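The complex appears here minus one protein chain, its other protein chains still in place.
For subunit A:
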């Protein structure tokens, strides 16, 4: 297939993976990376293996194993996922790979949907694994087949850094033909390579250091870095990733010509940087998040004795936090040139606009669970939570902490261990529990915490786009497989209080939670009910509910429940239910006046 198609950056990356003749793909969902595996898993014809793994460390190890056997492999995750996979990553750099292995990591400057905005390029420097960084979705697609080749040539994995605007940007994409598979799949025993005992690691570390210069040299001329010298300008600009395209637009809008080095590889192209430094008096480095290139430029300039002034983040010309855009780049460049930036500043708003935070969907079972949890444990109880749709419960006062995937149970234990006397009830989703919650639960049971663990089992990984997990009995390609039963798993780890309840049944939920609260030790309650979006997709429909305006007293109690389908009419001073109602019936019990009822057919 060739031609031009309009696609999402992540879909373009998926296409690049196919064009590069991949054999094995693994990943763990995380915005903005998830659509890569989703796209590949939904392909009708596929000549590669694909899976959603239980966490990024596992995913990385699956891909590494495949590569040891000579297969081309890809693992995908978001930036914080790389922390989970950092353990295998660091040793994989020593060990190296056989089949090309690409580690795709999506960074999220500005934390659009993340708990921090770390920069994956730091891991590239840290692990000495080369990194490629595209500036457009087109380049993202084109870079992947090259990444496989680079990886195979130096027998080292290659990191591929995307950012939200690449992954979730859309663009017209020129397709290229799919490459033929070449590698033979065969694991060859070679303990010196594949067994990282100290004796071997001591040999592999100098090896890793020794190939750095070659890799740098190769990347320098790879075509992913581009230097344009403008003889008449004394100013040079270095930019990378999406910041490079913003910078080009900024220069055009400001009407400025400057020498320009676009960087797409790490190790960075030192010769090009030297050339640029030699031809300019000032250099502005424009990169999102960390000053990775800026710092290295300063080292190069000092080593060579260049007098060039280097501007960037250290002097505050450009911010170290948040996502870049054309305006930020224009501002920075204008400041460096001592000229006025754009005439446009955001118009002053004289109207006060209501905030519109995302909310749990109408009919989401988590709302019922949280409501009962608050009722049973009291508003003053401690509610550690985790990463997923249920984090939106922060608006209901049921999310007191969110550290990272899987941490809710361990944070709850820690709070208990510290001597906190208030009741502690932590919440964690099904996928998150499999990710790293299992370890925390085992630890809490073994070390005798007295906490209640509520597993919010909505039968999917909802927040990132409804990817299957081991609790669902479905693989990434929706093939049936074993279904892990939470209750048996928790009992096997030693939990003695384990109960499953349907959160749509608020009375039953209340009863279970009362007993869980009274139980001394770790009590586990599994609130099991499919996410309303998945249920609707499967064709499950309920009769919607309505408010009987004669019975409604306008007390607004149901509005506090926070379902987006419940509204208040300021004229009649009565509540009403709009067309978004999914018919869960959870609000019926909230009303003290029995004003909420099913719409009669």
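Methods note: a contact is a pair of C-beta atoms (placed from the backbone, for glycine too) under 8 Å apart; a residue touches a chain by one contact, two chains touch by 3 or more; residues count from 1.
Rule of thumb we're sticking to: contacts and distances are computed from a predicted model.
Engineer: Can you pick, from "TldE-like protein", "Ammonium transporter", "Indolepyruvate ferredoxin oxidoreductase subunit beta" or "Lrp/AsnC family transcriptional regulator", the UniProt name of the chain not shown?
Structural biologist: Its record in UniProt gives the absent chain the protein name "Indolepyruvate ferredoxin oxidoreductase subunit beta".
Engineer: So one chain is hidden, and I want to know which residue out of A:61, A:226, A:271 or A:327 touches that hidden chain in the complete assembly.
Structural biologist: Candidates A:61, A:226, A:271 or A:327; residue touching the omitted chain: A:327.
Engineer: Would you indicate which residue among A:89, A:310 or A:392 is in contact with the undisplayed chain?
Structural biologist: Result: among the candidates, A:392 touches the missing chain.
Engineer: Could you tell which one of A:58, A:84, A:361 or A:428 touches the chain left off the display?
Structural biologist: Residue touching the absent chain, from the options given: A:361.
Engineer: Among A:253, A:279, A:320 or A:374, choose the residue that contacts the chain missing from this document, as touch is defined above.
Structural biologist: That would be A:253, which touches the missing chain.
Engineer: To test your reading of the contact rule: which positions on subunit A touch the chain that is missing from view?
Structural biologist: Subunit A touches the chain not shown through residues 4-6, 31-32, 112-113, 136, 165, 168-172, 242, 245-246, 248-249, 252-253, 325-327, 330, 342-347, 349-361, 389, 392, 395, 463-464, 556, 559-560, 562, 564, 566-568, 579.
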